[in-house]
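Some chains have been omitted; the remaining ones sit where they do in the full complex.
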Amino acid sequence: MKVSVIGATGYTGYELVKLLTRHPEFEIACLVSETYEGKLFSDVYPQLRNICDLTIMGRDYEEVSARSNIVFLCLPHAAAQDAAAFFHGMGLLVVDFSADFRIKDAALYEATYGVPQKYPVLLYEAVYGLPEIFTSQIQHSKFVANPGCYATSVITPLFPLIKEGMVEHEGIIADSKSGVSGAGRKSDLAFSYCECNEDFRPYSIFTHRHTPEINHILKNTGANTDILFTQHLLPMNRGIESTIYVKTKSDLDTIAGCLRLFYKDRRFVRIYDNGHIPSTNDVANTNFIDISLFVKDERLIIVSCLDNLIKGASGMAIQNLNLMCGFDETLGLLG
Amino acid sequence: MKVSVIGATGYTGYELVKLLTRHPEFEIACLVSETYEGKLFSDVYPQLRNICDLTIMGRDYEEVSARSNIVFLCLPHAAAQDAAAFFHGMGLLVVDFSADFRIKDAALYEATYGVPQKYPVLLYEAVYGLPEIFTSQIQHSKFVANPGCYATSVITPLFPLIKEGMVEHEGIIADSKSGVSGAGRKSDLAFSYCECNEDFRPYSIFTHRHTPEINHILKNTGANTDILFTQHLLPMNRGIESTIYVKTKSDLDTIAGCLRLFYKDRRFVRIYDNGHIPSTNDVANTNFIDISLFVKDERLIIVSCLDNLIKGASGMAIQNLNLMCGFDETLGLLG
């Protein structure tokens, strides 16, 4: 299987390339970046010298299409729309990292991102790529919209609990924190070392774009949620932690049992109800999402941790592609 | 005024000594530490060579008492009880950093800390030292119980709003994060560099000892709260941020106006309702507490930031002592 990456030189592109070099079934065909065209990938990321020394291509989608069966789109939202439509039209399997096809409701997408949805018909094709939740749709799909990293950390624990009526839909609060790599690889004073180091702050209060995504996807449980979702910037490279506050009338055993049943045999979801509190380091550089549960006085606190670049982006994308190709979902992702 | 510090070699002791060396009215008499007896303070903290080269004393409270008008107790809870009783009995002004006299209800203290309150009668003397809230009591007190750092970040914004009925008492959630210095200066694998760096996690879920302190002090508003309070450990040295979720029927202007009125002329409380989101860096190495307010759909989000070692401990202690001595509360604290 020949795989290409569009937008290969961002942080998610880099992690993806690393994972692809280790994967037994996928071979990298083209790495595309307009900024770095003509350079070796290992010039941009010297970490990969002797591992991936391919020459970066410019934006020649015809060429990519001719040489690949599969394409990953690591592009900003809006920019991904045309590329997705093109490669899907050419018959390639597409995994799109952007937000462009996550939200089925074109109006909601447009209100959230301030750009038109040019391919509303494609929304019928795109499957929201939470691999442990929408497994069979992904297995039968040729076009997966890879979820947002924050959204993954919030939806994964909540989806089964809301679906099975274990918790109240009202008043859920998700207080999330992310490492700086979530902001991407760019020249921006706000994300310069001295501005982020030894500092911590919330951002996008009441206005983060993953909020509509979360509520939209949770509708698939049959319930309407209106989650209050707040993000913070951590002085570290990678990792997302979400502390989620939920009202419940169930007890810890029942709640843990519900999650364990739903995620039975899914190796990347690790559930704790024994008091262990996961940390971002527990999941760093892995495709795991760790979830722990605490109940007291009709209050459930969920702690959810993942690596925003792996389980929140590139690892999840490989996992989705494994499912789309009929492979074991863990292939190439366990070390 | 001759000032002594018991437990001078911890991080709060160190910050206190630094502040005292800059204060125009206070002179350091004795620095006490059993561990470092006989060493120069600047042997333990070479930062202060040529600034504070006093020899550290062992635990000779009679001697301290003879040479001082004022004593700061930077001791662990339980350990501070006897010292506080002794120095108060000897007529010194006492500022106690421990939790021993913060909670007036001896049974609640004992349940929370698992040790007996040996001096319940002293609870009538001790004033809870939130300088902007209990100002006049502090001004007339000889014994101040310095608040907890987390508690300060939560109580300061909530107290006026609850007192004036601006917000609901029910369902308040405070999601707080602290730098590692909050754990103190000690040899402990859990707080070693490699365990904390590039990591983030909650701790003490449902069980943190500042929760009873917060609810107990907020009772002074006339309302009963049952705050859900969660803490997290940040990979940085200093700073506390609390994101506080409150239900309200008031609008932003009214809420901001209430806080501004309550903290009128109090220089160390900075209130934002213009969208500025404070960060821990905004208050690092200062005695400020920054509070910003966001309202939407009957939800109030408060962001509260302070330096846990200054406004959350040693700076606040000096501020309290300034009030106790009849000085301007900002004396020695603005640079």
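Lettered A and B in written order, each chain numbered from 1.
We take it that contacts are C-beta pairs under 8 Å (C-beta built on N, C-alpha and C of every residue); 3 or more make two chains touch, one makes a residue touch a chain.
Here the structure is a predicted model, which is why all the values come from computation and not from measurement.
Each chain in view is the same protein; 2 are placed here, and the whole complex, as held in this structure file, contains 4 copies.
Operating definition for what follows: only the chains that are shown with their structure count from here on.
These two copies of the sequence, subunit A and subunit B, are related by a rotation of 180 degrees on CA atoms, to the nearest 5. Note on chain placement: the centre of subunit A and the centre of subunit B lie 40 Å apart, centres being C-alpha means.
Touching subunit A in their complex are the following residues of subunit B: 171, 173, 175, 177, 197-203, 205-206, 228, 230, 232, 234-239, 241, 243, 245, 277-281, 284, 294, 296, 299, 301, 303, 305.
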